[in-house]
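A short write-up of the structure that comes next.
Note that one protein chain of the assembly has been removed; the remaining protein chains are unaltered in position.
Just so it is clear, A and B label the chains in written order, and each chain counts residues from 1 on its own.
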Amino acid sequence: MRKILSNTLFIVLFVVLVYAVFQMPTGANINAPAYNDIARHYLENGASETNAANIIAAILADYRGFDTLGETIVLFTSVVAVGSVLRSTKHDKEVRDHE
Amino acid sequence: MVILNIVIVVFLIVCALAIGRIKDLLGAVILFSAYSLMMSVLWLVLKTPDVAITEAAIGAGVTSILFFAVISKTKRYEK
Partner (left out) sequence: MNDIIVKNITRIIIPFAQVYGIFIILNGHVSPGGGFAGGAIIGTTLILYTLVFGREKGKKKFSHKASEIAESGGIIWFVTIGLVGLVVADRFLTNINAGFPEGIIGEILSGGMIPLLMIGIGVKVASTMISLFNLLIDEGV
């Protein structure tokens, strides 16, 4: 019973998702929801405002520089977290020798 | 170009299913590395070379090495 139910649910979900994929706007379609005024502004004025030929670098480091700062801070936090959990300290060695 | 896209996507789906099925964790990491490499080719086909470079370096390189380091500390086979 449970198997039939889960299989039916899977098939329904699969059909819905495949249907949704075919409804999505393709590539650089002008009707895509992600395509708004700000994208056109970046493409038209990005090179003259930042003087960088690679528009992606201009967006990453200039228009969205604060987000990139947050990204580097996330990396820093990950290293600090892993180090505080895994790094073997002098105290650990003393405890191990004592045992 | 459409045929290339279809071949890559089928490869990706097969890889993803195999990662879920396999019991050997080392093999799973190698399959994941192959998945990332094919994904970077797909990014290149989709005209995003930035993401392709990052995917090849991080997905296929660093991630699998970190997984190998973790596997060397734990067990190789899933129960």
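We take it that a contact is a pair of C-beta atoms (placed from the backbone, for glycine too) under 8 Å apart; a residue touches a chain by one contact, two chains touch by 3 or more.
These figures come from a predicted structure and were not determined experimentally.
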List the residues of chain B that touch the chain left out of this view.
-> 49-50, 52-54, 57-58, 61-62, 65-66, 69-70, 73
Where chain A meets the left-out chain, the residues are 47, 49-54, 56-58, 60-62, 65-66, 68-69, 71-73, 75-76, 78-79, 82-83, 86-88
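The rule we apply is simple: only the chains that are shown with their structure count from here on.
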Centroid distance [mean C-alpha coordinates] between chain B and chain A, Å | 17
